[in-house]
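All protein chains but one are shown at their positions in the complex.
Moving on to subunit A:
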Amino acid sequence: MNGDSLSDCYIKCVHVVSSTAELIVDKAMELKFVCGVFGGNIKPTPFLCLTLKMLQIQPEKDIIVEFIKNEDFKYVRLLGAMYRRLTGTAVDCYKYLEPLYNDYRRVKSQNRNGEFELMHVDEFIDELLHSERMCDIILPRLQKRHVLEEAEMLDPRISALEEDLDEVESSEEEDEEEEKVMMFK
């Protein structure tokens, strides 16, 4: 889907051609679901239209960071994340998107058939970072995380659950040991 037809559709769906970042924010706050395109004639959703609009007006980095950091509007956050992924460097992507793994709120997403599904913010972010395609857009190639780690541009990721996981593993080991003991007996 090229830009022209996309913006045409945008004008059709949203009715307003917002030209500044503030107006975009207003529009983004009105978002109710995320999706790329849907339907038989491949209609773009407002989310995709807004992404295009952002690519056109190229807001400053601070604005995007604000988008991502805000807590109240999850769709604004997702929009910011999408834009970051599309435009930012690999280091930026990891730096700004990985904290969103901790956001487990539910969001609505539309599939290709126009049906709505439930999804979580962290799922969306994971897909952004790991798949080639998101919202029917081919994402730019992202360097693997370990490469950046080796180049010492990024610290290894420490999950909020890391400690829990350790506990779980240790308990599993204990279980195994117990089993072994049982076997020997």
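Here, a contact is a pair of C-beta atoms (placed from the backbone, for glycine too) under 8 Å apart; a residue touches a chain by one contact, two chains touch by 3 or more; residues count from 1.
Everything below uses one rule, namely that contacts and distances are computed from a predicted model.
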Hidden subunit of the complex - UniProt protein name among "MIP18 family-like domain-containing protein", "Microfibrillar-associated protein 1", "GPI transamidase component GPI16" or "Glucosidase II subunit alpha": "Microfibrillar-associated protein 1"
Chain not shown: contacting residue from A:61, A:133 or A:146: A:146
Contact set of subunit A toward the excluded chain (per top definition): 32-33, 101, 104-108, 114-118, 120, 122-123, 126, 145-146, 157, 159-162, 164-165, 168
